[in-house]
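All protein chains but one are shown at their positions in the complex.
Each chain gets a letter, A and B, in the order it is written, and its residues are counted from 1.
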Amino acid sequence: MSAELVTVTVDDRTVQVPAGTGLVETAQAAGIEIPVFCYEPRLGPPVGACRMCLVEIEGMPKLQAGCTLTAQDGMVVRTAATSEKAARGQESTLEFILVNHPLDCPVCDKGGECPLQDLTFRYGPGTTRMRFSKLTVEKPIPLSPLVALDRERCILCYRCTRFSEDVAADGQLIARNRGAHTEIATFEDEPYRSPFSGNVIELCPVGALTSTLYRFDARPWDIQSVPTVCAGCAVGCNVSATIRENKVKRILSRNHPEIDRGWLCDKGRFTYPSLRAPDRVTTPLRRGPKGLEEVSWDEALDTAEELLRSSAGAIVTALSGSETTEIAFALAKLLRQGLAAHSAVLPEATSNALDAFRAPLSAIAEAEIVVVVGDDPVVERAPIVDLWITQARRNGAAVITCSPMGDVRVPPGAATELCRTLAAPGNELGERLRRAERAILVWSGPGGGGGARLAELAHELGLDERPGSGAFHLPATPNGRGVAAAWSAAADADETNPEPIGLLVVSGDEAAADPSVRALAERAERVLVSTMFQGLATGWADLVLPGTGALEREGTMVNLEGRVQRLRRAALPPCPDELAWISKLAARFGVDVSPHAAAVYAEAASHLYRDLDLEEIGLRAQLPGRAPYEAPPAATTPAPEGPLAPSDERFVGELRLVRAHALFTGPAVERVDELRFQRPPAEVELSPADAERRGIATGDPVQVRSNGTSVALRARVNRRLIEGVARVPDEHAGDLHAAVEVIKA
Amino acid sequence: MPERPELVFARTDGGAVTDLEEYVARGGFVALAKARAMEPDAVIAELEASGLRGRGGAFFPTGRKWAFVPKPDRLAKPHYLVVNADESEPGTFKDREIMLRVPFRFLEGCLIGAHAIAAKHVFVYIRGEYEREFEVLRSALEQMHARGDLLGDVTIVLHRGAGAYICGEETALLESLEGKRGQPRTKPPFPAIAGLYAAPTAVNNVESITTVTVVFELGAEEYAKVGVEGSTGTRVFSLSGNVVRPGNYELPHGITLRELIYDVGGGVPNGRSLKAVIPGGSSTPVLTADDIDTPLDFDSLVRAGSSIGSAGVIVIDDRCCMVQLGIRVSQFYEHESCGKCTPCRVGTRWLTQILQKIEDGRADQSDLDLLLSVCDRILGTCLCPLGDSDAIAVASYVARFRDEFQEHVHLGRCPFEGASSLEGILAPSALHGAHGHEHEAVPA
Partner (left out) sequence: MSETLHDRIQELRAVYPDPRSAILPALRLAQEEHGGWLPPAALREVADSLEVTPATCVAVASFYDQLRLEPVGRRLVEVCTNISCALAGAQQVVEAFERELGVEAGATSADGAFTLGTVECLGGCGWATVVAIDNRHRLRVTKDDVPAIVEELRGA
């Protein structure tokens, strides 16, 4: 479908571009800038609102908004550089924009990196002719705890509202009133609550929308940017960290067009302050008579050595899935090669079978049909994937979600069974998938063998043969696959299950915060924890070794597409990093582990990535090609789960508990006050029928019980939820069992 | 008295025909039958032959507009006919009378249009303030429903606006009809290709659509004999302002302003003299008493430096201060600016401020230059013609009544000294901006 080339003349320079190319891009191809404010192709069709891009087109009597036109063969375009009329038009627009814009550039966060400032300097009138009072309004108001809005600075380019309406499709940020009174607002001034709210800060071409975490914190000329990758989830958005005096000051997107298209979620953008959490562990801690006490590194390593030696043969390791591949590989070498400790608890199952259907995430936008299975909404597991799906819907794709709240409503845990149904001949939805040239499958939820069940379906539907198609498993951890692969590459021996457990090695914050790891620790004699936050170690750790954050690490991760991406250290950690102490400890057991990520990578890559060179990964990593399909091991637990057996005769009408995976949870998120409003409320969601049966309405306080335990929550009636289910955010579900009773308090 | 052929208002005896039986008895729906017996292309050709041009303001040939709508076999999407009944241009009140007095002739035109462009859906976007007109149309539609053969497989939906002049602009109208803020879209794509719900759409004014029926009642050839070359047929002129007998008058294109104002309208009352005429609604450039013999047709008005617009003729006598007129007109556009594009949103407000300064006697010569310069900068830079309208109107007042503006500056006060007929002009008090927290800062 390659478009024919057309010839366009811009300011007497001739260029050839594919027909339909925007005029702004056409001019760019000729090395000529058409200045813009409202134009942003990622937000959908141009709106032509700001009128900054006025150009003269031969044969058209009036100036035209260049951003709204596309290249036509023989078109002759004159920008302000060669057309007096266009120059006057542009000067007019700038004059009008500046009529109400305050001149507070010296104290504005945008100062120095402000398109309005730049364009005014280049094209603007030297003086003001406006002698009336400017339209003034209240100074900055919080749009949310994360975003501040300064309405006086707003030039009404509508980028933020278009993002909210068309890209995030959250319908929260709007323009209200009309004419000169138009202003950006939310409903009743409620906080702008969207997993993607921070993007409007980057979209704003002036200093009207700013980050509350960054405001007045730095000036553009005394900062550095470090290109790295977000480790908030398995998408691995490409980011750039703004650094000043070795502190991360903000996170900006670094547009990888196949992965994130320049969007970030608020978790990735705003959790960096957790690096400076008050309970950050910066020195080793050892359990003493008064609880955890600081010890020197020498003492810590001695203690670690002693713990490991005395527990040899009875060591279990709990991994987080957020380690870099290098940390996981180094740890595995130490434990497996040095101590034959082959037993590991991985955060989730992984499978390579989906490599046969590999596609860039951007392929979702071009799909004809997208089918999502699994219990969790996509946005909670891999937020950017949700934006790609929204984009697909806008492009006319059929998007069908199959979940307890989906378009096709299925009970929780039914995704495996559903895949079988879809694969069976004659299934209507399955047939649509078979017929589609570009079909996308997504598994968003627990279970499914790390994508294995989805791979079976994809193979059955023949997606391996169709390059525009793809299948994605959305893991719960950012690098679960890399960690699992690194662990298994470090040694050959089989896993043993020591009982009793002599030592539990807990690697990373997520493992340390995981209730099932905590449960395992109760069966362990001693516990060694590596974590960033003391709060996660208190009460159960015998030895704590400080952990680092992804922004402090060098290394690699494998994202959910199977793309190996490179992390770069944006800030020095306040302590030696994991590789430093693993390497020292390994030496004590005669294992050679380099303290340098690059060296560990080179060794791991020879096992894992066919010697893919670190330098080759580059700033925007390439996606490896598809692998031939290999049938994964068959499902071990046969689905589906039968009807619930009452756990206690006193309860009637039990519901199945769905532990909802929420995006804004986890140790790092919990340490950023500004993110609190994004966290899942302490609510239980019920279907209208189940709520009515129990006389429960939205907002009612309720008790959710299962044998022995009880949790107090508020009820929310969710019209989309299937009957027979009680949906509770994981962090509020406590120790509840699979079958619960919900009672009005 | 000029000749007054009644075509749009034919067979009403000066009253209203709101009963279906009566309309049929008076020859109603014969035109529809005639059109339906023709191929859509032939219907369009007949319209082109009649010379009918749009009555909404832009005077675009109706037949040609319909010819732009792709044939269903070329673009397999639903096609829509949207009727612009948002009539909000100051000085214009003709569509309202058409809907009240000849609702069936209007609806008959909708059905002919639907046939011509293969539309199964017709939406009539009627301004929210027109309560009675809405009820009359609703009743007429109900009567037509009772007789299945008339509507056939066409659905006509009456959609009420809610108070926004900009929704008369065709793309803003479509946005509003889609349930959005009524902000104009950039063109291209044009509505004929991607209009309502991104499907092929024709947007036509009430009077245009009603005249379509007339063309098929008379035949194109007969119709084209009325009026003048380039501006065929009649026009329903809305006459208002300082005139003895204001009201709507259906007259052939080409009658002169003098005939309309003096012979039909009875002249300027109270022995005052004519000072100015706005010939086509507030968006059109003002004419002076010297232009009184200008014929009211498209070409003649262009030659006179103005435009026929919506044919809303506003007569202004010698008591009116032209600076005050400018303020009131500019206030209107400022208030009605949708706020989407910069020059209109900011420029219309700025114009009002400068004009107010001149009226208050605080202006110097440079403010007068600034006024014209701001007009000039709005002109041709806006997204839609609303901003232009303000600039065109205000610039025309300065051009035609330069001395009066100059006098304000020289005297340092309004030369009318409180006796202007517009004295005490009041801007709309609409609640926009009340929701929010705006306040004016102290003057710089």
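Going forward, a residue touches a chain if its C-beta (ideal position, glycine included) is under 8 Å from a C-beta of that chain, and two chains touch if they have at least 3 such contacts.
As the structure is a computational prediction, the values presented were derived from the model and not from experiment.
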{"item": "Hidden-chain contact residue, picked from the options B:C320, B:C341 or B:V398", "value": "B:C320"}
{"item": "Candidate in contact with the missing chain, chosen from A:C50, A:L116 or A:A185", "value": "A:A185"}
{"item": "Selected from A:S144, A:Q172, A:T324 or A:Q337 as touching the chain missing from the view", "value": "A:Q172"}
{"item": "Candidate in contact with the missing chain, chosen from B:R11, B:R160 or B:R258", "value": "B:R160"}
{"item": "Missing-partner contacts on subunit B, residue numbers", "value": "78, 87-93, 95-96, 121, 127-132, 157, 159-165, 176-182, 197, 238-242, 246-248, 278, 282, 312, 314, 316, 320, 325, 328-329, 332, 335-336, 338, 421-432, 434-435"}
{"item": "Touch residues of subunit A, complete complex, unshown partner", "value": "161, 165, 170-178, 185-188"}
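The rule we apply is simple: only the chains that are shown with their structure count from here on.
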{"item": "Of all residues in subunit A, those that touch subunit B in their complex", "value": "46-52, 54, 62-63, 65, 68, 88-89, 92-93, 95-97, 99-100, 129-138, 155-156, 158, 175-183, 185"}
{"item": "Complex contact set, residues of subunit B against subunit A", "value": "164, 181, 186, 334-343, 345-350, 353, 370, 373, 377-378, 380-383, 432-433, 435-444"}
